[in-house]
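With one protein chain held back, the other chains of the complex are shown just where they sit.
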Amino acid sequence: MEWYRILGSIITLIGSIFLFLGALGVFRMPDLYNRMQAGTKATTLGTILTLLGIGICHYEWIGQILVIIMFIALTNPISSHALARAAHFKGIPLTKGSVTDKLKEKENIDVVVTDKLNENTEVEVD
Amino acid sequence: MIKRIFSAILLLGFVFVFFIIVNNIEEATALKGVGKEYAERSGNQELGAQNIVTAIIVTYRGLDTLGEVAVLFIAATGIAVLLRRKKKKIDPGKKKRESSEILLTGSTLLAPMIIIFGIYIFLNGHLTPGGGFQGGAVIASAIMLLFLADTSYKINHNVFGWLESLSGFAYVLIGILGLVMIGADNFLDNRILSLGTFGSILSAGAIPVIYTLIGLKVGTELASILDNMKGDLE
Amino acid sequence: MNITTIVHIIGFALIIIGFWGMLTQKNMIKIILGLAIVETGVQLVMVSFGFIEGRTAPILDSAVELSKVSSLIVDPVPQALVLTAIVIGVAVNALMLTFVIRLYQQKRSLSINDYKELKW
Amino acid sequence: MTNLPEILFQVSTYFVSAGIILATLRLIKGPSMADRVVALDTFTVISISLIVLIACMSSRIIFLDVGMVYAILSFIGVVAVARHLEGGL
Partner (left out) sequence: MELQQGIFILMGLAMIIAAVLAMHVKDLISSIIAVGVVSLFASILYLLMQAPDVAMTEAAIGAGLSTLVFLYALHKTKDVEEEND
């Protein structure tokens, strides 16, 4: 009985529990943005832990498993970011208890700032 | 109403036929026929390819694959003919929404990686799962990511057209080389190059070359299908 | 119940659902989606014809002994057929969608009931 | 004690399957299409784990290539639907 096999399988178990909790969050959370949070952050961590556990267990596979982990770490944030942005522009409402909406504030501020900048540049040119 | 009754009768007929098939299926326990023949020949390292599916697609059934590529080419040509561009100006009020900074940066980082990964897939077609069709689809996906991220991205039609025609031409040329060098009934034979050691990357004769050509052809064709479907008015 | 039977039932159920959708839906894009489901079902059934329980994938790396290959691997021929069929399938779907786009540009409608010129 | 890793891998597979069931429920329920896209996103991430677990159970390294293809391509579908939703296609 090698110790690394037990270690790897325990890490895999922890990762799969994170995956299950992420899916539970996708099912239970009240609005789209909370669901997205559970469905991307928890599942990313869960997948990385699962793959690492299997990589420790079969140590000769570790190269390809690290490549898969790198791909997931690069691609998963992009897709969730694009989805959240699209949902916000589509006007899908936040849940009732939400406190703040920074993107909306940012858009309003952005308009003001660019106006000011334009004025400044015009003044400088003149 | 009568249409609904006819469709219900048709579906019930399908259910009946499928029920008979499921009841009478006998589970396969051994290879037989062509499958056994191909497996034994590959076990004797006749072609030097580890992946038997690749050996069947590229060499044993190479003529069928040529036909499949021709079907793909005809479909792409049909789409290009049906959706030919009209010269029209987009009114400036109805512009597409630009994508975000993160998606733009991420796509410029990821697209070359995806293309290199596609090349890896079709160069390793004889060793691991994958090959020209999968690699071509991966390359087309990279171009699709660029379409999605950058609204003003355009592919170079000259380069794509030349790449597609040249790879198709070279594919047929390699097939004819088999006729010339090996024998009269050996169209698309991979033994025109040396077989090499079983299991290394430079082995299996001409299979990596043929699969690279198929990969380039499928990738450019799928990308041009996407470009035509996107069809921005100039 | 063995695995081949299970996959047969799944594939046939997908085929029947796809046909049901194609016969009852009015929207032409949805009819093509039904055809895509039928394609998936047919491909599943075709691959399951070559599956033999307890055997491994037809790739001869170090896990497969070369001297008795034909008693260790599943049937590779259906896999080779299905592989090309999938790639052809997406091109054919794109061609059908192109027809739908052209029809829409003629009549400004996606409903199949509006195209009655060739009905007897 | 000797097959403790195998038992733990089986338990992991059960957890992953339960995750798939929950995400399927969200796919059925999802009031808007954006919720269904979230379910699709969750499916893709979970199925990468499932693919690698299947590779581990059949102990063949070649199955990892499929996981690599899925890991690098699965986000493109979600990005496509997102770009369609925000009107940038």
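Quick notes on this structure:
Order of writing sets the labels: A, B, C and D. Residues in every chain begin at 1.
To be clear about the criterion, a residue touches a chain if its C-beta (ideal position, glycine included) is under 8 Å from a C-beta of that chain, and two chains touch if they have at least 3 such contacts.
The shown structure was predicted, so the numbers you read here are calculated from the model rather than taken from an experiment.
Interchain touches from the omitted chain, evaluated on the whole complex, reach B, C, D. When the full complex is taken into account, the listed residue touching the unshown chain is B:129, out of B:62, B:129 or B:178.
By the touch rule set out above, subunit C reaches the unshown chain at residues 1, 3, 6-7, 9-10, 13-14, 17-18, 20-21, 24-25, 27, 29-30, 32-34, 36-37, 40, 43-44, 47-48, 50-51, 55-59, 74, 79-80, 82-83, 86-87, 89-90, 93-94, 97-98, 100-101, 104-105, 108, 110. Taking the whole complex into account, subunit B touches the unshown chain at residues 51, 53-54, 94, 121, 129-131, 133-134, 137-138, 140-141, 144, 148, 222, 225-226, 229-231.
Summarising the interface, subunit D meets the missing chain with residues 10, 13, 17, 20-21, 24, 27-28, 30, 33, 36-37, 39-40, 43-44, 47, 50-51, 54, 58, 62-63, 65-66, 69-70, 73-74, 76-77, 80-81, 84-85, 89.
As a convention for this text, only the chains that are shown with their structure count from here on.
Counted by C-beta pairs in contact, the busier of B-C and A-B is B-C. Between subunit A and subunit D the centroid-to-centroid distance comes to 15 Å (mean Cα coordinates, whole Å). Taking each chain's centre as the average of its CA atoms, subunit A and subunit B sit 32 Å apart.
Each of residues 97, 99, 103, 110, 128-129 in subunit B touches at least two other chains.
Subunit C has residues 57, 59, 61 in contact with two or more other chains. Within the complex formed with subunit A, the residues of subunit D that make contact are 1-2, 4-5, 8-9, 11-13, 15-16, 18-20, 22-23, 25-26, 32, 34-35, 37-39, 41-42, 45-46, 48-49, 52-53, 55-56, 59, 61, 64-65, 67-68, 71-72, 74-75, 78-79, 81-83, 85-87.
The part of subunit D that touches subunit B in the complex is made up of residues 62-63, 65-66, 68-69, 72-73, 76, 79-80, 83, 86-89. Touching subunit D in their complex are the following residues of subunit C: 56-57, 59, 61, 63.
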